[in-house]
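Heads up, one of the protein chains got dropped from this complex, but the rest are sitting where they should.
Note that the chains take the letters A, B and C in the order they are written out, and that residue 1 is the start of every chain.
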Amino acid sequence: MSTVQFSPHTTGNSLVHRLSPLTKLTFAVTVTVCAFAVVDYRWPLLLFCALLLPAAIGAKVLRRFLLMLATFWVPVAAVLFVVQGFFFPEAHDVIARFGPLELKSEGVSYALLTALHILVLMGGFFLLLLTTHAATLMSALSERNVSPSLIYIVSAALQIVPTLSRRATRILHAQQARGQVIHGLRGRARALVPLVGPLILGAFTDVGERAAAMETRGFGATRRPTSLITVPDSAVQRSARAAMMLCAVVAVTVNVWGVMR
Amino acid sequence: MIVRIDSLTFRYPNGTTALDEVSFSVSAGERVAIVGPNGAGKSTLARHLVGIERPASGTIEIAGRRTDGLGIAELARTVGFVFQNPDDQLHAASVTKEVEFGPRNLRFPPARRKELVESALRRTGLAQSRDAHPHHLSLGERKRVALASVLAMDTPVVVLDEPTTGQDHASVVLLGKLVDDLGADGRTVLAITHDMDFCAEHFDRVIVLEDGGISWDGPVDAWLAQAADTAGQAFELPQMTRLGRRLGWEGSVSTVTGFLEHLAPGADPAPAVSTAP
Amino acid sequence: MIEVKGFSFTYPTGSRPALHDIGFEVGPHELCAVVGGSGAGKSTLAGVVSGTVPHLTGGCAEGLVQVNGRDLADTPLSGLVGQVGLVMQNPFNQISGARFSVREEIAFGLENMGVPRDEMAARVDTVLHDLGLTKVRDRSPYELSGGQQQLLAIGSVLVMRPTVMVLDEPTSQLDAAGSALVFEALGTLREQGVTTLLIEHRMERLARAADHVLVLDGGTIVAKGSPGEVLADERLEEWGVAPLRYTVAARRAAARGLWPDARPLPVTLDAAAEGFGATVAHLDRGDR
């Protein structure tokens, strides 16, 4: 297993998998911007059905894609419909009554639009994450001269999370083995310091050594770093990215201008 | 029998068998070392004793009670577990408070608690650093604080996971004496260790785990006598054992005292000159 | 080449010096071992020779530390990259986390030095092979066992081909086979002319591998010399260092006339076997 457990990435060799991570990142950003740019619920729905779904099918990650949306988008959408359907400010057009609550049409259409916007935002990024290994994304960014410090921080954080989660479990067991009872809300509140204290203190005190190790391995030395691996890119992808970026900028400009006016 | 394990089997979530039909019993006051190559199931076995892992099949009885229905915190009254990494448990603002955490959880009356804490601090040589913040101490000292915090719970069974790793000579000597004393007090000590010299000098009995099963259970010298030379790849055999073999001796010796006794019986009657036996 | 003269150091938060009036030299083709109890200043000394103390920790330093003829007081850490390699006690902290596979983690230092890709790949693969890590080259460094992580930490420094290596308990998590690999690699380095400073508690391996042994106690050097001289010293335990069982057995035997008179106390299995072999032969003759 070469994947990092923490990242949702799936292995595969489809066209979408092989695209440069930068192309997929640009796509996720552009499709989100475009979705928010038009006030009509059919537009984000069209983007989702015409672009995101086919891409997920093509990459053979449809099941995971839908599963992730079910986990993360459905709850947000449900809350959205309840909150805005019943409590949308200054809405009058009542379409149904549930006891003292009144479901109003303005609220429902607003909820529908917003939920679809969020669907596109989440879908775009899920597609990127499902088809891209974090290592490839980081390598691609470092080829684009993104600061090595930034790359380091993100890469290390991604990798330390599972280690620290395991450690949290160990600490929990260690304190229970010293007779700590973790039952009920009060018990859990009391257990917080004995769990969190060792977790954070241990993690922080390691930092001094790690910084020393990095510096002796030349991190931050002024010479230009090289890279062991390269991320394939192509002229087609470069122009596609430029076009998408232009598209996003136009969408934003038109909107901001419209809003300000 | 304070600990009785019968046909204990355990599988990891991914299906690999970590322990396969392991059975043994330990009586009160026994000092048992559990040894074996990395990944043989030593830690998994130890985690079963404190209730962190639950057996797939088989039973564990501690002080006459089946552990099935007991939580980790309930088992803590009978089994004290000293984890390998002390930083996994140190959280209090002073050494004294840290050591008091266990007895307080177990609801010992204040006078008894104080007595237990004092005795644990004395035995681990920490009386001087009682007010220090545990995280401001050295690794060796932190390991001793973790040890003291378990001793203070006054459990009949104490389980130690790699107690000598990261410890300097003085601490190892102190630890060895502590293991001897606990045994003399009638408390049972089980220790996972890879330090064969430490094992030979302070334990009456060794349980060797290999591939999830027990390949030896009995006196240390008898095991070393029959252990093949290839065992030296997985275990760094005691220095005296290797010397005895080099001299072509039959049987096996594992400690300096045993070696001298074999060399010239009766010539070394009072070996207590050095702290290393 | 390491040269330390009249060196003292106090941590910014310390009330007394962590190192006091230290002086020693280690030349090319030499392995110098440092032993001592907890808090004796061993790790501080490793930091001093590798330049991380006081550059990263702050604190007050006096005296001279030269590595390959350069005074560390006026050399920034970046000036030592590729010359001095530091392997730390805890391999988990040595892993940068900046890379997602073992192979790339080993390459991290070379990337920072700007080594061209082809040369980098060749050097990385050699190190992977030498330390037996080829099988796990594509795994995440964090999925390795403690022992494998320790080998990775050593490999990530070896690959930079430093002329001075500083290792702080590099075999603490390794089993017998793993530490044999490390000591084999150290032997090769010594042949190649590398200067090595090794902090180690496995006295038995050290007695065979080291050219000199330094004993630190309370921040000062209390003994230095060949392993045979230092490790057989009676005061070793007072200094907080575990004596070898061979030495203890021979000393106790000598007190009862069971150790050949002129023979020095043994610090290796070979010497012990030879000495006690002579005793056994003598006793056998006496019996007859």
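Brief remarks on what is shown
To be clear about the criterion, a contact is a pair of C-beta atoms (placed from the backbone, for glycine too) under 8 Å apart; a residue touches a chain by one contact, two chains touch by 3 or more.
By definition in this document, contacts and distances are computed from a predicted model.
From the set "Sarcosine oxidase subunit beta", "Cation:proton antiporter", "Energy-coupling factor transport system substrate-specific component" or "NADH-quinone oxidoreductase subunit K", the protein name that UniProt assigns to the chain left out of the figure is "Energy-coupling factor transport system substrate-specific component".
Partners of the chain left out, restricted to shown chains and counted across the full complex, are A, B, C. Listed residues A:49, A:95, A:150 or A:242: the one in touch with the omitted chain is A:150. Touching the missing chain, out of A:82, A:181 or A:229, is residue A:82. Touching residues on subunit C toward the chain that is not drawn are 11-15, 56-58, 97. Where subunit A meets the chain that is not shown, the touching residues are 6-8, 32-33, 36-39, 72, 76-77, 79-80, 82-84, 86-90, 110-111, 113-115, 117-118, 121-122, 125-126, 129, 134, 145-150, 152-158, 160-161, 164-165, 168, 185, 188-189, 191-193, 195-197, 199-201, 203-208, 210-211, 214-215, 219-220, 222, 251-252, 255-256, 258-260. The chain not shown here touches subunit B at positions 93, 133-136.
One rule holds in what follows: only the chains that are shown with their structure count from here on.
For the pair subunit B and subunit C, the distance between C-alpha centroids works out to 29 Å. Our note on geometry: subunit A versus subunit B, Cα centroid distance of 46 Å, whole angstroms.
With centres set at the average Cα position, the gap from subunit A to subunit C is 45 Å.
Under the contact definition stated at the top, not a single residue of subunit C touches 2 or more other chains.
Across the interface of their complex, subunit A is touched by residues 47, 50-52, 56-57, 77-78, 80-82, 84-86, 88-90, 92-94, 96-101, 103-104, 107-117, 120-121, 124, 138-143, 156-157, 160 of subunit C.
On the side of subunit B, the complex with subunit C involves touching residues 37-39, 138-141, 165-172, 194, 197, 232-236, 238-240, 242-243, 246-247, 255-256, 259-260, 263-264, 267-268, 271, 273-276.
Remark: subunit B residues 47, 50-52, 71-73, 75-77, 79-81, 83, 85, 87-92, 101-102, 105-106, 135, 149-150, 153 touch subunit A in the complex.
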